[in-house]
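The full complex has more chains than appear here; those shown keep their coordinates.
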Amino acid sequence: MEVFKESYSLITRFLAKSLDYISDDEVSRFLELISRTYRENKKVLVIGAGRSGLVGRAFAMRLMHMGFRVYVLGETIVPALNNGDVVIAISGSGRTKLVVTAAEVAKSIGASVISLTSYPDSPLGKVSDLVIQIPGRTKISVEDDYNIRQLIGMYEPLAPLGTLFEITALVFLDSVVSELMKILGKTEDDLKRMHANIEI
Amino acid sequence: MEVFKESYSLITRFLAKSLDYISDDEVSRFLELISRTYRENKKVLVIGAGRSGLVGRAFAMRLMHMGFRVYVLGETIVPALNNGDVVIAISGSGRTKLVVTAAEVAKSIGASVISLTSYPDSPLGKVSDLVIQIPGRTKISVEDDYNIRQLIGMYEPLAPLGTLFEITALVFLDSVVSELMKILGKTEDDLKRMHANIEI
């Protein structure tokens, strides 16, 4: 039970501190881009592998509840992307090969690429029109996240692999949802009306 | 940006407080059951709809990284369940019809059902061998979660629909992962070795 509680506590403290490390400027550019996508009725495609992909799906559901035309790479219904459509790519390391490849293809088609990653200088960061840097350890490197380590102290195995990145990305995106609801004038009842009623 | 920050802050404060509302006894019974499943090489099947289903998948990935035989209902590879296998069902309201139906079928097959829900008295709770109560608003009711509301104050639309339940369930399960790593003697390197190397 002790490890359980220490881990829970570490994660919540990490989360609380992380907000200071997320750039206001990046957030406001994200909000602007994503709300323009909505107003212009363009498509959003979410891409990500593993648990980062699951975080992307959780965000995609909320976008759908707000009325976005949103899709997830790898699922059955994925339409063609066109100029003006937006890809949201999530990868802690920014090096996940299948995600980088998909982002590159999206870019070549004329879509804008927004990425969430801990490494703005990664291959994914470099192909992106907008990078939102999310604190977190990554799966491939521990040397260069000295600041995060200082922030929280030793974590392993209290939050193995990409855990901190993934949870922070989820909470970040859920907070973005609330701001988007205000910007787009959506109430919780609006979201409820769009929620899959066959799954309730 | 204000709503974004308030929402982020609400979620992290909710998370931090929630730990006090999770029963030590339920956690330790969960740890015991799930580590026995590992030692006896029994199967784990995770079920859940919508964002709760995504939380379940995130946990399933970590179980796989630790060497569990774990599956997710609705995916391609779902084997037959037998006596002694375990189903982990996640539903904030405990009333999601497809989840309750699946849990009932699992039960009738002889599997044990562990559920994560905010409502132990729900249909899902009633069919479960072990209920872990996770704080959170649910999609279907706001009247009866007076305590949670008191805890945090008004949330809507700072965390619409099941947001608080889903994030709390994810952090809870990730903390369980750390405790399981200790119990089963797994290091982070062990997990890394099991991680899908085609997605790196």
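The letters A and B name the chains in turn, as written, and every chain counts its residues from 1.
In the analysis below, a contact is a pair of C-beta atoms (placed from the backbone, for glycine too) under 8 Å apart; a residue touches a chain by one contact, two chains touch by 3 or more.
These numbers come from a predicted model, not from an experiment.
Chemist: Which total copy number does the whole complex reach if 2 copies are given here?
Modeler: So the full homo-oligomer, as given in this file, consists of 4 copies.
Keep in mind that, in the parts below, only the chains that are shown with their structure count from here on.
Chemist: Within the complex, which stretch of chain A touches chain B?
Modeler: It comes out as residues 1, 3-9, 11-12, 15-16, 19, 24, 27-28, 31, 49-51, 54, 57-58, 61-62, 65, 93, 95-98, 139-140, 156-161, 163, 166-167, 170-172, 174-179, 181-182, 186-188, 191-192, 195-196, 198-200.
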